[in-house]
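One protein chain omitted, others in place.
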Amino acid sequence: MNANTAILLISCPDQRGLVAALSGFVAAENGNILHLDQHVDIEQNVFFARMEWELDGFRIPRDRLPEAVAQLATPRRMKWELHFSEQKPRMAIFVSRQAHCLYDLLARHEAGELEAEIPLIVGNHADLQPAAARFGIPFRVIPADKDRRAEAEREEIRLLEEHGVDTIVLARYMQILSGDFVRRYPNRIINIHHSFLPAFPGAKPYHSAHGRGVKIIGATAHYVTENLDEGPIIEQDVVRVSHRQTIEDLVRQGRDLEKVVLARAVHWHLHKKILVYNNKTVIF
Amino acid sequence: MNANTAILLISCPDQRGLVAALSGFVAAENGNILHLDQHVDIEQNVFFARMEWELDGFRIPRDRLPEAVAQLATPRRMKWELHFSEQKPRMAIFVSRQAHCLYDLLARHEAGELEAEIPLIVGNHADLQPAAARFGIPFRVIPADKDRRAEAEREEIRLLEEHGVDTIVLARYMQILSGDFVRRYPNRIINIHHSFLPAFPGAKPYHSAHGRGVKIIGATAHYVTENLDEGPIIEQDVVRVSHRQTIEDLVRQGRDLEKVVLARAVHWHLHKKILVYNNKTVIF
Amino acid sequence: MNANTAILLISCPDQRGLVAALSGFVAAENGNILHLDQHVDIEQNVFFARMEWELDGFRIPRDRLPEAVAQLATPRRMKWELHFSEQKPRMAIFVSRQAHCLYDLLARHEAGELEAEIPLIVGNHADLQPAAARFGIPFRVIPADKDRRAEAEREEIRLLEEHGVDTIVLARYMQILSGDFVRRYPNRIINIHHSFLPAFPGAKPYHSAHGRGVKIIGATAHYVTENLDEGPIIEQDVVRVSHRQTIEDLVRQGRDLEKVVLARAVHWHLHKKILVYNNKTVIF
Partner (left out) sequence: MNANTAILLISCPDQRGLVAALSGFVAAENGNILHLDQHVDIEQNVFFARMEWELDGFRIPRDRLPEAVAQLATPRRMKWELHFSEQKPRMAIFVSRQAHCLYDLLARHEAGELEAEIPLIVGNHADLQPAAARFGIPFRVIPADKDRRAEAEREEIRLLEEHGVDTIVLARYMQILSGDFVRRYPNRIINIHHSFLPAFPGAKPYHSAHGRGVKIIGATAHYVTENLDEGPIIEQDVVRVSHRQTIEDLVRQGRDLEKVVLARAVHWHLHKKILVYNNKTVIF
């Protein structure tokens, strides 16, 4: 688990010999492949792969690796991302007033479960400042009402850049982000929506679920795109409910879903297990 | 299970003493209550109950029971239904070309799991005639294309009345029923929709689910109302999927959901465990 | 939810008129029943009920209620417990070194989800002292190695009595309690075991599950009895695993199960929703 590894994420038109080319590339330079997972979308004829290998003993030094990967990738029209396990992602958490997802992430982080630095928590309200303080993480209040959203986002971007943040987790942050903001962090902003999307998008999904009389409620973690609640779905889970549950019961049961669904999505993102294609996710 | 029982389903404005009145009614006449389940919808201030008691030793004879119940119910503004376990429901099954739900219901019926007579299977195609024949149940082909729907429904209604049918199960019957037809069988037509409603109503939900990239698919059994896929939900269930599943895989996995979700809904309906209110169901 | 209520839990030999007697008792004194749930174990011929009613307007004053209930209960050979929603349970949490269940409970408590006071956390190690401190709850380190268990339990009992504790939650407290200790708190000590009992009792269940190659792992919350891992099961839940998961993965996924299963059990216990009979639980 703690080996110093490289991770290559690939997508390209399907063609013969792709796995042989990928695995041969590592084997030829004395690398040891830990994981090689591939998937072919037969309908779209697209090949996806995630390859992770140990850098110990691998003959290509890290600074020359991007060039070597490019030589492999370009003739095969591969889109690729290269990551190194040593470089810890830097993750900001955005919150509003509800504490459950924040506490859950902070407790996981303290337990060593999340491979990331958390340099910053942003709240549009001050309510969760004490929670952040307990775990010793800087908390900034940036009100984000409609009339000052642009100003708020400028401040947020400045802070995110100052702290070198590459991943943003919206932990029940009940504000809409602008297209400009979202485009700066493509597939790097993870939101938790409190319904089983595409059912019940928008506000108050537990009220809608209760009104419709569904027998199962859900939660959905997804990457944020410009269209609200329509980004690539990373993870979903559900829990059974009955006519006996009030809206308050749904909210309470839903919180448990939200926590665990968001945490799984964050975990996979941090471990570079997610590839986005056609507004869908491949989870390796 | 095999006792000769009466079942009373009640809904009314919530008020003090309802359970005492119901249970007292049975106790005073020497009845033995097997089940008394109640539920209060606090938001709507409505009381629901299902009471089942043994008729052996009960002092009110069956033919005078409706009158006695009315005396109990009227002053309390109760809506009520009275059923007797001895009267087996008569259930018709409507099918198109897919056999899985039909076989599942027929196998359960043969095993004694469904407390009903099945005097009739109707298909808008002839494909499943052999399946019906294997289980010795009359099968009628009634084509139901758009241009002859009214004629088809007249024929269906005639058959249903001839066979004394009170419950209709649409076992992947891929036709829309008219409002006229539906109003004849209020809360007596059960449909299985192959998605997790309200997500993906209408045609080809597995294709839509695949296109959206959801991580869980579902099936929904509901009573049919005039608005397609919007009737009261009786039961739902889900199964986890991943990017690896093709549409064909979803269809295959979905079939297993459809069978079991439909069967549960039919089971509860036949045992008079369902109360409909406000387009939602209370399942006792 | 916030009404001032009385809760009566009953078990007795099944007999005619029990529900009428219970509901009549409340109705006769002008009480308003909020919930009356009953269950009959047909095999054992035992009747169980939970009745909750509003004390506002109820004509029997609280201090005379036990006597009135006794008059109802004694001739019917009822075992009964009477609770008042106003009296908040006092709950101690026992921990060892793992923080996840503790943080989860403390975050729920802070959010107002748990109707209890938490006057005390006991650890057999000091590791979680900082976690308790963050939430401002007294933490006592009481080493509980085998050679000083009796001494440790004496100290624990003294503390529990000093703090008026009536409910003990073992939040991954990895120590065995003596029969003497357990008998002091019958059906008041809740443990979370990290397997789907009765599979994999005892130590290291995730290792055993991995060794056996199961496809689903679970967690079980139960009341502690003198026989390890054999007490009445309150709640269980499971998660799907595959050959790809290492033992470490199982441990990580299992933590999410443990948290939510324990929290549900504690919630039901605090709301007096659990009746124990024949080493099993009825959950209303």
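Note that the chains take the letters A, B and C in the order they are written out, and that residue 1 is the start of every chain.
We adopt the following convention: a contact is a pair of C-beta atoms (placed from the backbone, for glycine too) under 8 Å apart; a residue touches a chain by one contact, two chains touch by 3 or more.
Quick caveat, the model's predicted, so the values are computed rather than measured.
Participant: Taking the entire complex into account, which one of C:L159, C:V238, C:V251 or C:L270 touches the absent chain?
Facilitator: The missing chain is touched by C:V238.
Participant: Quick one: say which of C:A3, C:A28 or C:I42 touches the chain that got left out.
Facilitator: Of the listed residues, the one touching the omitted chain is C:I42.
Participant: Kindly state which of the options C:L65, C:A199 or C:V251 is in contact with the chain not pictured.
Facilitator: Final answer for the missing-chain contact: C:A199.
Participant: Among B:R62, B:R134, B:R158 or B:H207, choose the residue that contacts the chain missing from this document, as touch is defined above.
Facilitator: Of these options, the touching residue for the absent chain is B:R134.
Participant: What is the set of chain C residues that contact the non-displayed chain in the whole complex?
Facilitator: Interface with the chain not displayed, on the chain C side: 39, 41-43, 196-200, 212-216, 218, 232-238, 242-244, 246-247, 278-283.
Participant: Tell me where the left-out chain touches chain B, residue by residue.
Facilitator: Per the touch rule, chain B residues meeting the hidden chain are 1, 99-100, 103-104, 107-108, 110-111, 113, 134-135, 248, 252, 256, 260, 263.
Participant: By the contact criterion defined above, which parts of chain A meet the unshown chain? Give residue numbers in ascending order.
Facilitator: Spelled out for chain A, the touching residues are 16-17, 19-20, 23-24, 26-27, 30-38, 40, 240.
By our rule, only the chains that are shown with their structure count from here on.
Participant: Since chain A and chain B are copies that touch, just let me know if over half of their interface numbering is common to both, same, or not, different.
Facilitator: Answer same: the two copies use largely identical residue numbers here.
Participant: Can you work out the whole-Å distance between the CA centroids of chain A and chain B?
Facilitator: About 42 Å separates the centre of chain A from that of chain B.
Participant: Which residues does chain C have that touch at least 2 chains other than itself?
Facilitator: None at all.
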